[in-house]
Each structure stands twice: as C-alpha cells, then as structure tokens.
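Every protein chain but one is kept in place in this view of the complex.
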C-alpha cells in the first residue's frame, strides 16, 4: 500500500495556476500534490554568444529550492556560494526537455529563461518543473505572438511533460511522493512529448539492480501518466 | 497624486497567509499589495558557536529574491556565487529587528532562522519581510510551546513591524510601491515595536538632502502605519 | 556507415592497464579506443560524517578532464573556481554505479575515493570511467584483503560496467566515439552488473524524440556490450 | 561618565593628513582619535557600463579593514574569498553619501573610486571614512582642475561629513569609541551636508527600543558635531 | 648515501614521449624517474588583451596535479574552488621560463598555453614540467611551421631545462626525489638555457641557512645536469 493511499497508477492531484507572477512574460504555479513549483519565463532580446548571427534562439532553465521547501532546512545556495550537483543536473534536464519541443530558428535570436523555483517539496520536483515550465513557455510565446514577434505554433512543436515512476514496496508505482521516493528501490524519471516520443529517460537503482521487465512496466506507467498530464496542459491553456 | 491613486497616508492592502508551508515550524505569505514575501521559520536545536554554553539562543534571517520577482529578470545569486550587498544589508536588518523583541535567554540554546523569499516585488520588500517574519516567528514559538519547549509570552516581548515612507513628488507618502520608490527624493524605512519603540531607522536622500522637518513628517506617517500593521498582526494570530 | 568503419554492434578496442599509479591502493588506465581515463582508488580510514558510528563505509568518485584532453582546449576547472554541471553529473553517476555493487557494511567505516581523470577524450568518457573504476576498486580491495582489512568477495557483490549506445545516421550503434556522439540523434548510457541487472539508464533525445522500440534496440546492444566488458574485466583481474 | 573622560557632546580629536599617498589623485589619512582611515581617490577615464554615453560620471567607494586594525585579528577578506555584509553595507553608504554632493554631469564620463582602508579601528570607522573621503575627493577634483578637466565648484556642490551618536549609560553622547560602541543601547550614524541637509540617517536599537525624543537629542548632537567637522574640512583644504 | 642508491651527481632516468596526446598541437609525457608529467601545448589564434595590436604573442602555462599523483590523496583543486599558492607559484615559474627563450614578436599575435599535469609525483615536478614543456612547445611550433605560420628557429631562441639540487644528509645532490626532498636541508631549483644562461634560481633553506659556497656547489651540479637534459631534448626532437 502506498503511504498516501493512492493506487499504483494514480498520480497526485495536478494543477496549474497561470499568470502567478505579474512581471514575467509567462508564469505558472504548478502543483503535483504537496510539491509546488513556480515557473516563470523571461524573454531577453539576445541569444547566447555561441549563437550570435546564427538566426537561432535559445531556451534555458534554472532551478532552485527555497531553503525551507523541504522537511529539514537546507543551506541557501546563494549563501554557500555555489549550486550543488543535484541543482545543476536538474536545471540541465529541464532545459534539454524544453529545447526538444522548440524550433529554435522559428524563435529567432532571442533567449527565454525558465526559472523553476520550488516553493514546497514533496518528491517529484523535477517532473513538476518540466510539466509546469511548458505552460510558462507557452504563455511567454503567446505574449510574444501578441506583439507579432513569433507564431506560437511554429515555435512550439509539441507538448512536453514528465513523471517519475519507481518500485516501492516491490510494486511499480507512479508519481512518487517524498516518503515513497526515499524508500524506493528503483526510481526513474521519464520526459515525453504530446505525440508520445521519448525525450529523456533517467533510471536509477537505489538498492538492488532492476530488470528490463521492471523497467518496461515503469515506462508503461509513465506513458499513461504523461498522456494525462498533456491533457491537463491542454485544458489549462485552452 | 500617487500612481496607484492612494492617499498620502494610505498603505497598500496588507494580508498574511499563515501556514503557507507545510514543512516549516512557522510560515506566512505576507502581501503588501503586489509585493509578496514568503517567510518561514526553521528551528534548530543548537545555537551558533559564539553562544555555546551561554544559555542563550539566536534568531537570524536570510533574504532572497526569485530571479523574476522583478520587472527585469535578475541574475540568480546562487549562480553568480555570492549574495549581493543589498541582500546582505536586508537580511542583517531583518535579523536585528526580530532580535529586538525576542528574549534570547527565554528561547534557550536554540536557533530560529527566518527565511524571507520575495516571490514578487513591487517596492517595500524589506518592510514586508520584517512584518511577515514576526508572524512566522510567532507561529514557530507557538509550535514550540505546544511541545513544552518555551512559553511564547516569555520569549516574544512585543510585536515588530516595518514600513517605508518617502518624499514623492514633493509630498510625504507612506508605503512606496516600485514606481514611487524609483522616483522618490527621500526614502526612509522605519522598524517599530507594538509599544511604539523605535528599533531601526534608515533614511536616505536619493536626490537632494532632506530636512529634519521632512524627516519628522515621515516618522509620523510611519508611526501610524506601523500601529495599523501591528493591529493586523494581532488579528492574524488571534 | 560509422566514421571509424566499425560495425553497428562493435565496440572500440578496450584495454585495462592495472597498477598504472605507484601510489594508489588500486589504479587502472582504461582505454576505449582513443578515450583514455586514469582511475585511481584511494583509501581513507574514516567514513563521511553522516555515517559515523553506523558501521558502514562509503565509496565515492570524482571526475575531471585534463584541459587538453579534448579537441579544443577547455578551461581548467581549478582555475575557473568551480566544477561544471557536466562534471558533477558524471561523478555522481560513477559513485552511484559503484555503490550499487558494494556492500558498505562489509567495507566497514572507511571511505574509498575513485578519481577518474580523462587523459584523452574521444567520446564515452563516463562509461570508460565506470568500467575502469571497477578495476581500481577491485585492486584497492585486494590491497586491503592483503592487510586483513576486508574479504574482497564480501565487499564486492558483482561487476559493474557501462556503455553508451545511440542512434547515428538512423542506425542503432554501440560505443559512440566523439564524431558519432556529436551527430547522434539519440544518446543513451547504460550501467549494468555482471549478473545483468540494470543499475542506471540515461537516455536523451538530442534531436527528435525517440520511440520505445528504438530504446529497446539500444538496450539490447548495451546488454551484449556490457557482457563483453565484464568478460574483459574478469580477464584483467584474473 | 565616558570611558575616555570626554563630555557628552565632545568629539575626539580629528585630523586630516592630506597627500598621504604619493600615487593617488587625492588622498587623506583621517583620524578620529585612535580610529585611523586612509582615504584615496583614484580617477579612471571611463564611466560604468550603465552610464556609457549618458554624459554622466560616477563616484563609488570601497571599504576595507587591515586584519589587525582591531583588538582581535580578523580574517583577511581577500583570504576568505568574499567581503562580509558589514563591509558591503559601509562601502555602499560611503558611495551614496559622496554622490549626494557631487554633480555627476559636471564630472563628465569619468569614475572616481574612493578607497577607505582602516589602518586602526576604535569605533566610528564609517563616519571617519565619509568625512575623510570628502577631502580625498576634493583633492582629486583639484588635481583634475589643474589639468582643465573640471571646475571643482561645479562638481562639488557642498561638503559632506558624518558622525555617530548613541545612548551610552543612559546618556546621549557623540562620536562613540569602541568601548562605548560595544556597550551602547542605541547607535545612530548621521551624514549631513555643509548646508545642514540630511543625507543619511541610520539608527539602531542595540538593546531596548528608543523613543522619538531620544532620537531628536541624538540628531541635535550630530548636527553640532557635523558643523564642526565641516569647519575642520574647510580649514584642511584652505 | 641516497635512498635510491644514485651517486650525488646522478640524475634519475629521464625520458620524453612525444605526441602522447592526439589532440594537442604539441605534447610530451616527460619522466624523471617516477615523476611523470604530461605537457600539452595548445595554440589559440588570439593574444591576451594587453597585447592586442602589439604584434606580439604570448606563452603561458598552467600546472595541476591529479589528486592521487601523491602518496596521500590531495584534495582536487577544482573541488576546493581555487588553485593553491604552490600551484600558482609553479605555473608562473613555468611560463616565465618558457618566455625567456621565445621571441614573442616572431610568434605573432597568438597564444600558446602549456598545460603541465602531474600524473605521478616523486619530487621535482616543476623541473620535469619545464623540461618537458620545451618539447611540447617545440612540437607545437613545428606544427605551426608545417602550416606556414612561423619559422621555428625564429621563434624558439634556445633550449630551456630545469633541475633541482639540494643538500641531503650533508651532501650536495642533484635531482632530488620525494624522500630526499622532504628531508633536504636546502633545496634549490635552477632553470638554464642551452647556451648556459641562467633564467631562474630559487634556493630555500628548509632547515638551517646555507652558505654561498654550498650554493655554488649546487649551481655547478645543476649546470652539468641541465647540459645533459638539453642533450636529451636534442635527441628527442632529432
């Protein structure tokens, strides 16, 4: 049994609150249960140095956690003077996931930075970040379309969303919360598009190694969950 | 006339949302109009090195802004590798303000860290932080009282709240928003207790120097505003 | 056709030079074709703070590249003052992979640090690192066994090795070199044990998303390649 | 009674040694009793990036303390790798204070950096710094005037000087030395111009909050003291 | 008697393995006994900012040690976030030594960076680095000559090589290994050209001060040793 009483293939309640920030060109407070992430999209009218005069733009991401987003207060990365390895891993993953569904030429020589800041954490912050970042990105592109800068449908090729699956108490389950995550034997994150293409897979054995069959089961769970997330994204921006 | 249409002695709408974070011992989302700050109180069962075996505890604060809390995205301090001078100034101010109304001996050898993270900024983030931090601190102490660790009324000697005043378009006004703040000739922050004692005064001439009379007027505005804030704090924790 | 003329399921020539370093308790220069990584194992007679008095030890890894290991000279991380996100990602991966086949209780309260330093890079530095690190770890444990500190077979539960696979020019291929890696549409790294258990999977779409079928083909390629690497490890330590 | 035997409204002996440094365009060793600060003004023929092509120049300040300027040796900030919060607070204050009396357009697109380095500390280092910095700035402008770069009287609109006041042993006193400073209940720094305008006020309750009346008394003490400092500045540059 | 059984004027076996790295424009694995240093030369088609438009190029060096190059594992400088004083001292020395025999005008507005990375250390890493760096530099210039960028004989004015000498067990000896180095009373490093000119001398009393006579003896030993090293360099590039 799952600590939350959820069924093995049941995700937590997911919600998107668009326009959470009055300043950002696009923003969204995404909630996967008690995991709350604020995603903002910031447009800059210049591209990184390595893309100057290439006609291409760039989409990048930064990730952070408020010090007391977690059960125990963590040190503030600004105070320790560097971003930890986990932070860097996650923000690189978010950036890659978004770029997989963006046409950088259609964006033009501009940069969009998606900041994903975890207000409250309860497992799955990276998957919530990716899923919410898509909304912030969409709204930013809409903002740009309203100013005749781009056509949304030309820049944004598809949806992208992410979910974690894992083996908890010998059972494959979807969307692990913190209690499950810290006890799971295997933990995998899947990033997929609206069309069902796979963008990123990260699977890790926390305890004993896992089998190909177990992994297939996790992928199937993820496929269904991500389809549901994409539906929710569509409703949110409808 | 003020850009917001407010009267010279009219503060923005102020609200406190207690228990915003499920993990922290005390937490509060404070809003001064469009300035939103999440204040969390984290209890640690140890005191800083210089207070070991003194019987005294410590209250400290950290301050941060989400990168897109502002109109233009700012660089993430965790990524630049250091906290700027403004950040450090503000977090030192918040810490001093709270310690002014805490009996550190009654707290015992423990440390409470108040994190003030600006979710959205529109002027007055430091005054909102101090005012909201008091609520987070109160709730943390209540949490401790519920576990027989302290008596709230022995540790918390009074309320503390803060407001900015300034001279905008030649008129003394209270609670400057960003538009006013960036155009004000003089800008002053006041921190006072529930009993009306002054904890901190910071007055700065942004353009031409100001006179003692002007400063007195600002202080009078602040006194009234802070009295109102203290009333709101009392209602919030009632 | 692959630039190197290799068949799609053909790995580069792999070799292990044990005892490359006279100081380390275990060491190995591993070569996957033109990718050369020096792996050293260093034993310390203490465990990290969070394991004190737990009876458990720890295995960790650090990763680095010489500035001119690559086609273009990269900035020295010691000079820039921080380890990049990619470096941190890789060293965390190496550490997790090794811990998956180590019994930390049987190791006792000691720490073994595996340094993987890339002398020359031509794609696949992380997979070569993991595969060579196992040899260095084995030799370190043998060194300890010679001093009656541990029994190798109790600490080292299995082999672990890693290989990359990817889709290059529309074909699934194994063990990508730099030319392939920089042009691949999909890139995946697999870490598996001698018994065939999966320890880690990382799959990334560089261009268009990939399908589950494509991923299965890559995993099959990896399974065969890793079996071959484990055989080579066995020969090396025989 | 004050530890030094001074009367409550009696400042320490103040002196200015102009031209202390042979290299700087302007320099001054200022002494407030045993507090000795070397102020140097360095001219650069360029303005900060945000003022390029604005026709305006900039005046900024940096502050530092020699490690053994204090009773206990402090860690060298260059060795710890960052400037502390107090250092940043003070150097921002010095810069703002000087800019309050400078016409940045008359200065033209140039930058003057005032370095205030505390050779020996005995309380009041920030007020001595501001007061001495004015002399260094004056001499730098004179140096420029001698090269037909500016007219001093057009750039330098007024004097600026600073003094601390506080409540020590229940009595309002001026110009606190270290012994007084560390025991004062209230500590306030005032920065004023030659014309008596207020540039900056910083008042802090170290122990119990203070009243408006107490603050008025401190401001009156400061007003007299600063008038005296301005007279001394005038004599120094006469 | 020397721990290695060498005669007082006998250097360790010295070898140069050219072309050790497939990417670098010049490279050499130099061995002085068990001290192994990989030297790579990297050409960049730009000169440092202070030489722009001067017609001159620049030769610089960086130095590093793999963490387990030594008997005890040292902290990785990339992880600690800064290069230690010893590292900086050595890399500055290598750069100066090479520039002493290079005609920077004949090089043209280009920069060559020599990376000296210690793979294994047994005393004398800086002298091995300088001696091997000359080979890497030579090969880089040959590479450039092959592309009609420079004439080697116009850029490279002479050989440069280095050796340590010291007083060990009251006897002047050449080319100290680690055991000797850590017990030597006096330790001196000499850098000389093929023509016998002195480029750099660094002599340090580790225990009691040394005399001018002792120093002369060390210099004589060094002169002979460096002549031998230059002969070996000539054979290596013949």
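Each chain gets a letter, A, B, C, D and E, in the order it is written, and its residues are counted from 1.
The definition used in the following text is that a contact is a pair of C-beta atoms (placed from the backbone, for glycine too) under 8 Å apart; a residue touches a chain by one contact, two chains touch by 3 or more.
Treat the numbers as computed from the prediction; the structure is a model and nothing was measured.
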Candidate in contact with the missing chain, chosen from D:117, D:187, D:200 or D:214: D:117
Hidden-chain contact residue, picked from the options D:17, D:34, D:103 or D:228: D:34
Interface with the undisplayed chain - residues on chain E: 82, 84-86, 88-89, 91-92, 96, 100, 188, 192-193, 195, 197-205, 208-212, 215, 219
Interface with the undisplayed chain - residues on chain D: 21-24, 27, 34, 38, 40, 42, 44, 62, 64, 66-71, 73, 76-79, 81-83, 87, 113, 115, 117, 119-122
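Simple rule for what comes next: only the chains that are shown with their structure count from here on.
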Required steps from chain D to chain E (each step between touching chains, minimum): 4
Separation of chain B from chain C, taking each centre as the mean of its C-alpha atoms, in whole Å: 50
Numbers and ranges of chain C residues touching at least 2 other chains: 82
Chain contact graph, described as a line, ring, star, complete graph or other shape: line
